[in-house]
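All protein chains but one are shown in place.
The block that comes next holds subunit A.
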Amino acid sequence: MKFSLSWLKDHLDTPADALAIADALTRIGIEVEDVHNPAEALKPFRVAKVLTAERHPQADKLQVLSVDVGHGTPLQVVCGAPNARAGLVGVFGGAGTYVPGSDFTLKKAAIRGVESNGMMCSSRELQLGDDHEGIIELSADAPVGTSFADYAGLDDPVFDVAITPNRQDCMGVRGIARDLAAAGVGTLKALDVPTIEGSFDNPVEIRIEDAEGCPAFFGRVVRGLTNRTSPDWMQRRLKAAGQRPISALVDITNYVMLDLGRPSHSYDLKELTGAVSARRAIEGETVIALNEKEYKLDPSMTVIADERQVHDIGGIMGGEHSGVSDTTTETLLEVAYFTPERIARTGQKLQLTSDARSRFERGVDPAFLDDGLAVLTGLILDICGGEASRVSRAGQPPVEARRVTFDPARTLSLGGIDVPEREQISILQSLGFQFEGRDAVVPSWRRDVDGPADLVEEVTRIVGYDSIPSTPLPRREGVARPTATRSQMIERRARRAAAARGLDEAVTWSFISEGEAGLFGGAAHMLANPISEEMKYMRPSLIPGLVAAARRNVDRGAASVRLCEVGRRYLTDAERPTVGIVLVGEKQPRSWQSGKARLFDAFDAKADVLALLEAAGAPVANLQLVTGAGETWHPGRSGTLGLGPKTILAAFGELHPRVAKALDAPTGTIVAEIYLDAIPVPRSVERARPAFKPPALQAVTRDFAFMVPVGLAADALTRAVRSADKQLITEARIFDRYESEAGLSLALEVTLQPGDKSFTEAEIVEVSKKIVAAAEKLGAALRG
């Protein structure tokens, strides 16, 4: 909200300057976003009088003026304005002056050979209007030599403040003045409310049919008025507030709203037919509002209507049909109280905001209907003339006062400031609270105050939050205890393990497009009001977002992309913590050592997955691999790692070519997902490890090469071999794989650990037989 200093001073008697007032406003909770004095830029400009005006010897359209600037000898000025003439009093800027409207600095110069010492200015040059037809003409008695800004009343700083939604009372200049007075910045002046009885009965019947939405509707008619332009002082203030002056009647209602926080509406009486009532809208009823848009109404909304049609979306915006115009001579004034919740709902439904709505939905002062109407009428009679009717009153505004128990000790026990009780009471009184015993009676304009904590806030904010002493939180004995949960530690470890392995952590949007979600089994959640179609579905997988990021990087020329993200998948039953990985391009660049570049393959994803699972505390040795991770994946070049079919910890490999194409994945994209919440809780939390007992004798290794069926998984062979003798065989590792016309050959290195005696040759032969037998069960044959 914007207002000028002089406007504020209508309500507040204060010697404070703009800066001090701005400081105080911010201190008490009315945040000042800007203080701007339009006179600042106009300081060097003075009122000056043209003494003589002669034709320029070299140019027809120029004149050579002699200008009295109030001191010293008159200055010679070359001027091209058609209205420049002897005797004119205008605005002068001397050499060295910056002209804001033209963005240049005046210099002493010769114009067509004649010296010029400055400029007589137009409105546009001073940013006071669009007029550039001629120079500004002031009244003949304007004091020559004085500051133009002072003379024109432009030296009036404008405050731009942010009013929090709880403070409807400060959506009028008077409310702000009251707060400042409470803060000791000045004294609140009494409000001048004229007494206007009215000289005739209101010819319009006013009725309330929807007392719930509009408990009170006061009105009167003013007839015989002239809707001229509003006076300069009002226009200046409205402009300072950022409003465009329209006509006296419109400006007056706007002015009363900005000045006193009291919205009202004025109807052109000749457009009304019969009684005017506050009622529920009828389904399908429409109205064209003052913003020239048509609104479709329904029975949840309160409207003001006559016998023919709706004229006002109650408390939000008037209708175009009965709006006042230059030809209006009779008006019906409406000052009503609308129920805030109703206004809020209607405004939300119609998606219509207005200054009236923002005040009514926050709750205007229910005790200010009669006075508001009187102020409004007084201004109309003063400015537009005419005569007023007596007031019609339908309904009763909810004026019953709220009481809050006042406990002065709460200011210390909640606010942390020790303020003497007498000072607290005086602060509250200056804000309009009254005291009855232990009860504070809340002023009618403070709908936001309804509990003891509110009183604490009122006192502490006026005393100032600066006075709150910084008080250490009590500290538990000893060093700080660990606070992270197991799942938080899993995420932290997985994240840092990923970075250690060369993955760059990205954060991508939680929402993806329908197409992307569909490729991953579809989304469980769709947004009703997305930013765009691309950001409409809560992701069921981290892969689409990461693949899109990888694509952007490849398009920017990246040769190698290793991306990961730790975030949630949004499924029907839960939001599941997940790691996503995308590998694209070169695993290793070409080099003088290794030759050609090596591209990523599914094994790189497997390595990352195993490393991250290990870091996250998963029992990696027990994981079982199943080839083919599902429909999204390449059936033969993807797999899952799990602890049984129901506990899948990760999926990795190549995407299904159709999915890759639909995602526009770069060629050779390898992906993986780790399902962090599937990692089982480890059984032991024992810190101490079992005793260290290295075997007494060195292990021996033996190599075995098998011809195996082509479809046999290497892992199956390894497991079979390892379980051939669980006592003696401590490790079995595939070290060679060779596929030829003869079939598939796999070679294993088997580690045998002797107990307290070295193996005899017979024992080794024995275990070798077991190994071969175990392999043969899988169709393998020892190679000769």
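By our rule, a contact is a pair of C-beta atoms (placed from the backbone, for glycine too) under 8 Å apart; a residue touches a chain by one contact, two chains touch by 3 or more; residues count from 1.
We adopt the following convention: contacts and distances are computed from a predicted model.
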Name under which UniProt lists the unshown chain, selected from "Putative ABC transport system ATP-binding protein", "Phenylalanine--tRNA ligase alpha subunit", "NADH dehydrogenase subunit M" or "Carbohydrate ABC transporter permease": "Phenylalanine--tRNA ligase alpha subunit"
From A:105, A:146, A:434 or A:591, residue that would touch the chain that is not displayed: A:591
Options A:27, A:85 or A:124, residue touching the unrepresented chain: A:27
Residue touching the undisplayed chain, where the options are A:82, A:96, A:143 or A:165: A:165
Candidate in contact with the missing chain, chosen from A:142, A:193, A:288 or A:344: A:344
Touch list for subunit A against the chain that is not drawn: 26-29, 31, 164-167, 340-341, 344-345, 348, 358, 361-362, 412-417, 451-454, 456-457, 460-461, 465-466, 468-473, 475-476, 480-485, 488, 492, 495-511, 525-531, 535, 538, 545-546, 548-550, 552-553, 556, 558, 560-564, 566-568, 570, 575, 588, 591-594
